[in-house]
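Missing here: one protein chain of the complex. Every other protein chain is in place.
Chain IDs A and B follow the sequence of writing; residue 1 opens each chain.
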Amino acid sequence: MTVNLNQVESLTLQGQIAVPYTWWVGRVGSRFLIALRDEAKIIGNRCNRCNTVYVPPRGNCGSCFEDIDQFVEVSNEGVVSAYTVVRFKYPLQPVDTPFAYALIHLDGADVSLAHIIKADLDKLKNGVRVRALFKERSERTGHILDIDSFQII
Amino acid sequence: MDNIAIVGVAQTKYERRKKDKTYYDLVFEMTKGVLEDSGLTLEDIDNVITVSNDFLDGRTISSMAVGEAAGAGDKNISTVEGDGTFGAFYGAMRVLGGFNTTLVVAHSKGSEGDVKHITNGMFDPIFQRLLGLEAISASALQANAYMDRYGVREESFARVSVKNHANAKNNPYAHLPMELTIEDVMASQKMADPIKLLDCSPVSDGAAAIIIANEAHARKAKTKPVWIKGIAHCAEEYFLGDRDLTNPKSLRDAAKRAYAMAGIADPLKSLDVVELYDAFSYMEPLWLEGLGLCNPGDGPKLLDDGITTMSGALPVNPSGGVLSSHALLVAGLARIIEAVLQLRGEAENRQVEGAKTGLAHGINGPCGQSHCVWILGTEK
Partner (left out) sequence: MARRVAIVGTGQTDHRSHRPDVNGREMIYEAVKRALDDCQLSIHDIDAIIIGNMDHFESINYVDTWSVEGSGAVMKPIMKVTTGGTTGASVAIAAYYHVASGFFDKVLAIGWEKNSESDTTAAIITCSDPVWDRAFYSGAIPSLATEASAYMKQYGATQEDAARVAVRDRTNALSNPHAHLRKPITIEDVMASPMLAYPIKLLDVCPRTDGAAAVVFAADGVAQKIAPKPAWIRACAARHTYSWFGDVDYNAGLLSLQRASKEAYQRAGIREPADEIDVAELYLPYSYAGLKWIEDLGFCGPGEGPGFIRDGHTDMGGKIPVNPSGGVISTNCIGATALLRVAEAAMQVMGKAGQRQVPDVEVALATGFGGCFWSDVLILGKARP
């Protein structure tokens, strides 16, 4: 039987991959998230070899490829080194648009932390100083969004 | 390095939704197409590399779907997950490592998944992913940093979009051939500042294949061989905040090694055509800087001065680039294919006259964290 495929309706099948995940943060990252949760503080760590202070902290320095064991508290304040005001909506965004993503160079750190800015978007520019606004203690769970957002000072 | 060549190419038309074909069908079509182009038979092929991604295909072991379609039932086979330039690099290694001919085939159907969810998956689940970052917003951070660092204006990015969509009108495979003005781009929907809708590449369905052969088997093919002169890849730091997003240092490193392999001292002089991975308009000038074709910060000037237009000294993305057709993973292989067509003199309306040396480029990861650079030539 020969079929003229151009006359056959093209069907689709709807579906999704539904796999639950439980990611291990690891002890180093846990130290960071616990400090957010319990102390409203931002913790980094310093590579003994190249002296880079990383935020978030990590088990080893990627460049030196050595273990890092020295934690340091960095400031809750810093400077915006790059930003974008997001206008499009998409379900995984944690807040309503418009809001901004920013790379924030915290005082005492050598790298920037990616996070969110919700207010005063018209005042946003690179070099502007910002401060971490923490959620209430009861709402903090040991999560990157225990910092609700950064606020322009 | 022994002489190895690309002796066959095939690509689909890139389009929003290929509703009549599964990706199995696309890979089968490309496998037949690349054999036909080369004049070789499936028996001449002694190994296969497929390129796919489990997130895009909505499937664990996405390569399971396409081995048979690539004619690999009883052949040595492997799979690279990442851009097609990386898969093709592994294909080239296998020819230099003892095989005669590698068939490399890549597919993706962006229309079957949600690309924002998929690119959100590039970000680590603990510190970055829950912020909702995906390709557009992360790239917007890079574009913002680039503008700030060098005083680049949004209009310069818009000009890239205008050029590449216009070039696409000469490419029968392109998804979005368009006659645009800078004003059109500037007025298009704001996505994540400074990126607007017409600064973004589309999400396309498509597939592509090439055959890489050693010198003896290149002679068996009916096509004019395009010789592989140099290939190199390199990755930089992962966290966006760890990187200087305005300095594509991993691209610089890969380009340096690829040029050295190809014996190129002055790329601007030696190269006749460049096909690079412009997933967003700002990427073209930034990658041109990383490729050492101008000083840091001068990328936009190359277009302002007309150097990278079709009539310029070094046309960039005569095909319309990724901005005009973006089947993820396939797009890098398409850059190689476009460079091959240019060097064969078969690029028809988009032909750069007399092209002898071409560069193709692909990226992996957020904001071009990892780059692969290919130098191709008409001479051994």
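In this text, contacts are C-beta pairs under 8 Å (C-beta built on N, C-alpha and C of every residue); 3 or more make two chains touch, one makes a residue touch a chain.
None of these values were measured; they are calculated from a predicted model.
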{"item": "Which residue of B:72, B:160 or B:294 touches the chain not shown here", "value": "B:72"}
{"item": "Contact set of chain B toward the excluded chain (per top definition)", "value": "1-2, 22, 24, 53-55, 58-61, 63-69, 72-82, 86, 89-90, 92-98, 118-119, 121-122, 124-126, 231-238, 249-250, 253-254, 364-366, 369-370"}
{"item": "Touch residues of chain A, complete complex, unshown partner", "value": "13, 15, 17-29, 58-63, 65"}
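One rule holds for everything that comes next: only the chains that are shown with their structure count from here on.
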{"item": "Centre distance in Å when chain A and chain B are each reduced to the mean of their C-alpha atoms", "value": "29"}
{"item": "Chain A to chain B touching residues, read off their complex", "value": "5, 10, 12, 15-17, 21, 23, 25, 29, 33, 54-56, 62-63, 81-88, 90, 92-94, 101-105, 111-116, 126, 143-145"}
{"item": "Residue ranges of chain B in contact with chain A within the complex", "value": "19-20, 58-59, 116-117, 120, 125-128, 130-134, 136-138, 140-145, 148, 189-195, 237-242, 245"}
